[in-house]
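If you scroll down you'll find the structure; I have some questions about it.
Apart from one protein chain that is not included, each protein chain of the complex appears where it belongs.
Note that the chains take the letters A, B and C in the order they are written out, and that residue 1 is the start of every chain.
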Amino acid sequence: MAITKAEIVTWLEKITAVIQENKDYLTQLDSPIGDADHGINMSRGFTKVLEKLPSVADTDIGTILKTTGMTLMSSVGGASGPLYGTFFMRAGTAMAAKQELSGDDLYTLLQSGVDGVVQRGRPQLQDKTMYDALLPAVLALRAALDNGSSIHAAVETAVAAAAKGRDDTIPLQARKGRASYLGERSIGHQDPGATSSHLILQALLDSLENQG
Amino acid sequence: MAITKAEIVTWLEKITAVIQENKDYLTQLDSPIGDADHGINMSRGFTKVLEKLPSVADTDIGTILKTTGMTLMSSVGGASGPLYGTFFMRAGTAMAAKQELSGDDLYTLLQSGVDGVVQRGRPQLQDKTMYDALLPAVLALRAALDNGSSIHAAVETAVAAAAKGRDDTIPLQARKGRASYLGERSIGHQDPGATSSHLILQALLDSLENQG
Amino acid sequence: MKKLINAIDDVVKEQLEGMAAAHPELRINYDPKYVVRADAPVKGKVALVSGGGSGHEPMHGGFVGVGMLDGACPGEVFTSPTPDQMYECAKAVDGGAGVLFLVKNYTGDVLNFETATELAHGDGIQVQSILVDDDAAVKDSLYTAGRRGVGTTVLIEKIVGAAAEDGYNLQQCADLARKVNQYGRSFGMALTSCTVPAAGKPTFDLGDDEFEFGIGIHGEPGRERYKMKTADEITEMVALAIIDDGAYTRTVREWDNDKGEWFEKTLTDDPFQAGDEVIAFVNSMGGTPVSELYAVYRKLAQVCEAKGLKIVRNLVGPYITSLEMQGFSITLLKADDEILKYWDAPVKTPGLRWGA
Partner (left out) sequence: MKKLINAIDDVVKEQLEGMAAAHPELRINYDPKYVVRADAPVKGKVALVSGGGSGHEPMHGGFVGVGMLDGACPGEVFTSPTPDQMYECAKAVDGGAGVLFLVKNYTGDVLNFETATELAHGDGIQVQSILVDDDAAVKDSLYTAGRRGVGTTVLIEKIVGAAAEDGYNLQQCADLARKVNQYGRSFGMALTSCTVPAAGKPTFDLGDDEFEFGIGIHGEPGRERYKMKTADEITEMVALAIIDDGAYTRTVREWDNDKGEWFEKTLTDDPFQAGDEVIAFVNSMGGTPVSELYAVYRKLAQVCEAKGLKIVRNLVGPYITSLEMQGFSITLLKADDEILKYWDAPVKTPGLRWGA
């Protein structure tokens, strides 16, 4: 079954909820290797997204995602603001005018978002950033869809890949963002951005109630 | 027996020693009702006095005490600096040219010193200051001498009166100096200046080795 | 205790050496310690000298310069300086028009400056001495050593410094200083204590959820202790303690330069009144960042407006501090034309500078 607009709206609501739940946790992760604000930043941004949602819920999926991106862009700040902002704006542009999404659409949505992150932040794999969770997830989704998985199963695989990518940031020495200033002291800590990226994908999975 | 110049020099040395031993204690007393520096101030001053002593030990008692006063005046600072400075300068002026002291001389020495404290600081009894230890001590000395006590015994009485005066500062509400700003919160604390005054008189007693 | 210091006994000396290195427009003497304008004495100008314990920087040494102090005498940390410093400093700055001592009302400062006044007079220097006693946290003068000298000191040094630069004679400077003192009132609070280097540990202990209300500037505890409140609540308490403060009467000692003796003078400060124009000064105790001072200023402006006081000038920053203490004080100074004229006049010192 196709992913409905309602599920996309639910996705954004669930992101807000899960970010709220994990606000302190994300901020704690950002303490030893950052400036202790990632949870605060994300919570501020998605609280605004939730406020804006009703006004665009009746439009199309592209507009909903673009509005989300612009809202994050103008409310999150920090490194994650323009990155997630670009992620959702690009995803929205790619989904312009759509009222529902196929599995391939979902792949394009996520792939476009990740492309946006790469263009803005120029992360490489193993730099210890959100990209280490996002890229494996998108690749896993593609592979699963290619192997004939259902959308739900494919997203499940993607979430697992994101979780693994998140965990794999722990032993890495950061080469991008604030954590890079710590040099070897960044080793042994989980990247907050990779953690929030996993939560965002987990929220997607939790929203796909209608998918088999 | 008369008090010798050597005993007066010993007195100043013993003050320095006892102030040094009680430096932290005096400073602690100055914490709850002052600015935590009385021991530091007194120690700085008497360390300088000890340095100066050899250069005047061969002069007369008046000069030795005046030099002590001027040294305290220019090295202690705070409230206690000009008060103890004046104390010893006035005491020195009163003992001008003397090489030894009778019991009456000793009374005049202390009484002149206390007069100096009163003129500078204008304390009244029960203001919770050094005066509450000094005045009873001088009065007790006078009374003991009048009753025919030996110098040693009279000073013993004076030290006991100073100790009582010091202890009696505890329940008082301060009306002079920094402690007065605390209003009722100054009640229940022993006055640092009264404490150092008692130590100075105790050192006098300890120096009167030749007195019966 | 963690501080950027070397040996404890050298703290004040080395800080002065750093100041001298950074400010060639100052001349610093080390034995005894005083700071003067490099061009001192300025011929024919009344010289202003203040001093007090160290630990209140930039006050007083940082206020030496054109349009403010001619000399400053730093004592040990939180300990008033000694008469020989004040006397030598007075000799170094006297340009023939006399020296005005500006003395914060602490027993130590008062007693030491009194001795110095007598010494300077004995030396033939024209000298006057004005007491700063503006701390509204001290209620009466009968049962205390009287109101402490706090925030208004900075404003007096600026205003009378400009007047001296403008040619006021010694008597005029003293009269202006007395007036500014009588027009100004202050009140302070602390979020944390501070540590005197020689003591090695904080002067008082304060719970993680408490603040001290009505502190001075020497790390001494305040008159009361409260559970923590919001910036608005605290600012309102502090502001009202100043604005609603009644008339204050006390007897001060001033020096009769002709007779060479002290005389007593009874002074009464009137309360603020709706319609008064004021200079508002929000001061950091040292460890409070200027951002939080602006939160205080915001509420202060609201309270002043509600009370009918018109803020016509302001100063926000760390100017009279207690080492690294967190907290703030507010000073309100009733402003008239003379005061505003000399407030606006140029000043060029390490700690306060404009128009030059």
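What we mean here is this: a contact is a pair of C-beta atoms (placed from the backbone, for glycine too) under 8 Å apart; a residue touches a chain by one contact, two chains touch by 3 or more.
Since the model is a prediction, treat every value here as computed from it, not as a measurement.
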* Structure fact -> Whole complex considered, the hidden chain contacts A, C
* To do: Could you tell which one of C:T82, C:T192 or C:N283 touches the chain left off the display?
  => C:T192
* Structure fact -> Only one of C:F63, C:F211 or C:Y342 touches the unshown chain, namely C:F211
* Structure fact -> Only one of A:T4, A:T27 or A:T157 touches the unshown chain, namely A:T27
* Asked: Of the residues listed, C:E118, C:D140 or C:D232, which one is in contact with the missing chain?
  -> C:D232
* Structure fact -> Checked against the full complex, the residue among A:E7, A:D37 or A:D60 that touches the missing chain is A:D37
* Asked: Residue-wise, where is subunit C in contact with the chain that is not depicted?
  -> 2-6, 11, 14-19, 21-22, 54-55, 57-58, 62, 191-192, 208-209, 211, 228, 230-232, 234-235, 286-299, 301, 314, 316, 318, 321, 323-324, 326, 328, 348, 350-351, 353-356
* Which residues does subunit A use to touch the chain missing from this display? -> 27, 31-32, 34-37, 40-41, 44, 73-83, 85, 120-121, 173-178, 180-183, 185
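Here is the rule we use: only the chains that are shown with their structure count from here on.
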* With chains as vertices and touches as edges, which is it: line, ring, star, complete or other? => other
* **Inter-centroid spacing, subunit C versus subunit B (mean Cα positions, whole Å)** => 32
* subunit A-subunit C separation of Cα centroids, rounded to whole Å -> 56
